[in-house]
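My questions will all concern the structure given below.
A protein chain is absent from this complex, but the other protein chains hold their places.
And then chain A:
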Amino acid sequence: MSTLVAARLGGSAVSPPPAREQLVDPRRVRTLSLLFMGLAHVTVLRERVKGIAFMLVELVFLVTLPTTVRLIGGLVTLGEAQPHLPIRERPNSLFMMIDGVMVLTVVAIFAAAYAISVKSASKAAREINTRGFPSEKHKRFSAVADRAFPIIGLTPTFILIAFFVVVPLVFSALVAFTNYAAPANIPPANTVDWVGFDNFVRLFGGDNLWGGAVARVFVWTLVWAFLATATTYVGGMLMAVVLKNSKLRITPLFRAIFILPYAIPGVVSLLVWRNMLNGAFGTFNRTLAALGITDAAIPWLTDPNLARFTMVMINLWVGFPYFMLLVTGTMTSIPAETIEAAKVDGASDWQVFRRIQLPQIVFQTMPLVIMSFAHNINNFGAVFFLTGGGPNLPDTTTTSAGATDLMVSWIFNLTVNLQQYHNASVLAIMIFLVIAPFAIYNFRRTKSFKEGEL
């Protein structure tokens, strides 16, 4: 395998090398390639197509260098406030920031390309000195294009991720250190300035109102993520086991019914529940009243604690089928002989479940349970469609964080309704710090990691 790849990527062995003679001087190749991208390829390595491509990259970079410097300067200053100008001509700090981040990304890509060109030159030099120059066939455009396949295959992915994932994330991390917020610092009318750690100080203790809201929402986010995951997991497992043990002929029908919540788009089911549970005119309360169970309307979504409880319950409704399917799948993979053997030894159904099936299920599903916990920390839909973050609490007028708001939905409110971009960014950084360990855990159990490939 490795020789094949090497042969493919670095030109191939054709003519046997002249005895011990150095066809190219590695130090000269190194100097040339460091001097100008692709120079070594064109001059001594006889890889014209590749070399010219590299040279073009450097030329474009040099031609655009003044712009690059200007845009990075913009990122540093974010523009001076110029209130005498008409709004349209004032410096737009927002654009300056994003352009700056994008240009930095381009510079990073260029630096990577430079490193790649130097590496590829030294590698080619080594190849030539051991095996001689590659034949003409391998220097044809089609051969070069095939060797460039990794680059061609990854470029679209690379560009998309760079500009639609990396740049936005870097930008929003940077916003945490600015005063980008309504009403005083919204471009284009006003500029934005760097403020250092001021936002962190305000949110983590400097301001009682904000500090209290951060603590409250943070704790609820964790409690919610735990409850949401635990209830759906236990509920799903229960249904899977009950379905498995029932010998009724209509069991498949029940299974089909139980999949329904999983199959209905979340927007639909959550909005339905929101309407059904409306305190005043929702169907649920009116049904309870008609059955004579309650007299007064129950404020399912308008009492803070009851709303939190309702949210967990509705999430159970929405989420248990996923774990039911998952546990069903895991149970079928447990060898039937093991269970038979236990039964022959006189184990009851409960003992079989408790001692044999449960440990297996837990062991196999734990990674997905952990991912589900991370997902629930960011479960925007469960809040936004069901409660909209409400009901309101005393600090909600200022902070916009309602009783059931999670960190994510709060960030959404802060961005879309209050334009408090700086605070939203601080919270986003907080979420990242909470979720990162789960990602690392998930990463460590991937096959590539275990096999030491990474």
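Things to note:
The definition used in the following text is that a contact is a pair of C-beta atoms (placed from the backbone, for glycine too) under 8 Å apart; a residue touches a chain by one contact, two chains touch by 3 or more; residues count from 1.
Note that in this section contacts and distances are computed from a predicted model.
You can't see one chain of this complex, but its UniProt record names it "ABC transporter permease subunit", from the set "4Fe-4S ferredoxin-type domain-containing protein", "Cytochrome P450", "ABC transporter permease subunit" or "Acyl-CoA dehydrogenase". Among A:V69, A:A112 or A:I293, the one in contact with the hidden chain is A:A112.
Annotation: of A:I72, A:L104 or A:I435, A:I435 touches the absent chain (contact as defined above).
Screening A:P66, A:P156 or A:G346 against the full complex identifies A:P156 as the residue touching the chain left out. Across the entire complex, the residue among A:S246, A:T338 or A:T398 in touch with the chain not shown is A:S246. What chain A contributes to its contact with the hidden chain is residues 1, 4-5, 8-9, 94-95, 98, 101-102, 112, 115-116, 119-120, 142, 146, 149-151, 153-154, 156-158, 160-161, 163-169, 171-172, 175, 239, 242-243, 245-248, 254-269, 271-276, 278, 280-283, 286-287, 290, 317, 322, 325-326, 328-330, 332-333, 364-365, 367-368, 378, 380-381, 384-385, 408, 411-412, 415, 421, 425, 428, 431-432, 435-436, 438-439, 443, 445-448, 450, 454.
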